[in-house]
Structure formats: structure tokens, C-alpha cells
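Of the protein chains in this complex, one is absent; all others appear in place.
Moving on to subunit A:
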């Protein structure tokens, strides 16, 4: 530990991603959690019910669960939580609210395509859970064919 004039000279400016740098971190997602909690308090007049009950239809993640972990459950969560999330994103990204960078080549009809893949994989998941392996095999082939058709 480095101490200069009786003070630790290092401090975390962003705990969030220290983990990915290969360094030990105490609590990986504190800042955005604080942001979230403060935000929700601010905008709900002390009751957190309305926002907390939001749930992603696709993966079932609730907004309150997201608040605990700071992690989204699936791509659809961004749509499901768009309302309460938007102001937070702007604060976390210096006011940035819309993507302006690289666009993937397959993005042409991308969002429809992604929704279709999500639906197909959901069916596959249900088939496996129901132990209907014949249907599962068929769905798997369908998905593979669909994936291979580039836009």
C-alpha cells in the first residue's frame, strides 16, 4: 500500500470495471447502484413500487433485481426498463443517450432478426425443458439455418 503524507494516494474513480482489469475489487458495481437508488428515491417520492415492479417480459428480470446487481438479464431488458434507465444512462455517459458509433453489418433488418432469433431460442428452450428432443433437434436446425443466412 502506498501512503503519501499520511494519505492513501490512490482512489477508485470507477469501481465498476476494475474487475476486468484483473484487479481485486471490493464491490464490483457500487456506483451505478448508488445512482439507481438515488434516482429511484428522487422520482418516486419515497415509494419505489412503480419502478421496482417493472419486469422484463423476455427474461423475467425485475427492475429491483437489476438494481441489486447492476446487470441486465437480456437484450430486451433495455426496452423493458427504458423509462427509468434513460436518465441514468445519460448521467453515466456524460449526457450520451444514443449510440453514434459502429453499426454491425447485419444491422439492416437487425432488430427483427434478433427478435426472431430470440423467439426461436425460447421455443428451443421450452422443448428441451419438456424433454421433447425431436422438436428440439428440429428447432436447432432451423436456428442454425437462420443464423447462416447473412443479411
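Operating definition for what follows: a residue touches a chain if its C-beta (ideal position, glycine included) is under 8 Å from a C-beta of that chain, and two chains touch if they have at least 3 such contacts; residues count from 1.
The criterion applied here is as follows: contacts and distances are computed from a predicted model.
One chain of the complex is hidden; its UniProt record names it "Protein-arginine kinase", one of "Protein-arginine kinase", "Sugar ABC transporter permease", "Binding-protein-dependent transporters inner membrane component" or "Glycolate oxidase iron-sulfur subunit".
Touching residues on subunit A toward the chain that is not drawn are 1-2, 4, 9-14, 16-26, 28-29, 32, 58-59, 61, 69-75, 78-79, 85, 88-89, 92-107, 110-111, 113-114, 117-118, 120-121, 125, 128, 147-148, 150.
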